[in-house]
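Omission of a single protein chain aside, the complex is shown with its protein chains in their original locations.
This part shows subunit A:
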Amino acid sequence: MESGFSSSSMGFMENVEQPHVLAVDDSDIDRKLIEKLLKNFSCKVTTAENGARALEFLGLGDHPNHCNVSKVNLVITDYCMPGMTGYELLKKIKESSVMKEVPVVIMSSENIPNRISKCLEEGAQMFMLKPIKQSDIKQLRCHLMNCRS
């Protein structure tokens, strides 16, 4: 079946009953929302409030470790965050030899075409406009798991 994206990324979400998602957002409200949305679609969720914490969890921080590497099936991150932006986080993940195949999805409250194409060019799997709804997560799961419906 035609998919339009690399088969190595598909491998992470296919056949995974309970995908483990790392959700990154500096807003506590949005973290709570995205966590519930993802859990409702059978995902296991870890949240991080900034890029640095996210990288630490992924084992890409100052003290590299690989214990969480195989666990995370998807990273979903806000674009606008103080310190490290979602774009910068995306770059760091794609630059890492161990994590570069993990799909990264960017969320933003602003629909800026330059921003969107920049993220997709850097390897983001999808770009989602906030506020995130249930239909967005449904689409996300389908997109990443190559649903036929």
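Just so it is clear, contacts are C-beta pairs under 8 Å (C-beta built on N, C-alpha and C of every residue); 3 or more make two chains touch, one makes a residue touch a chain; residues count from 1.
FYI, contacts and distances are computed from a predicted model.
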Candidate names "Histidine-containing phosphotransfer protein", "Testis-expressed sequence 38 protein", "Palmitoyltransferase" or "AP complex subunit sigma"; UniProt protein name, chain not shown: "Histidine-containing phosphotransfer protein"
Full-complex contact with the absent chain, from A:65, A:111 or A:134: A:134
Per the touch definition above, residue among A:37, A:72 or A:119 touching the missing chain: A:37
Touch with the omitted chain, as defined above, among A:16, A:52 or A:80: A:80
Residues of subunit A in contact with the chain not shown: 27-30, 32-33, 36-37, 40, 80, 109, 130-131, 133-134
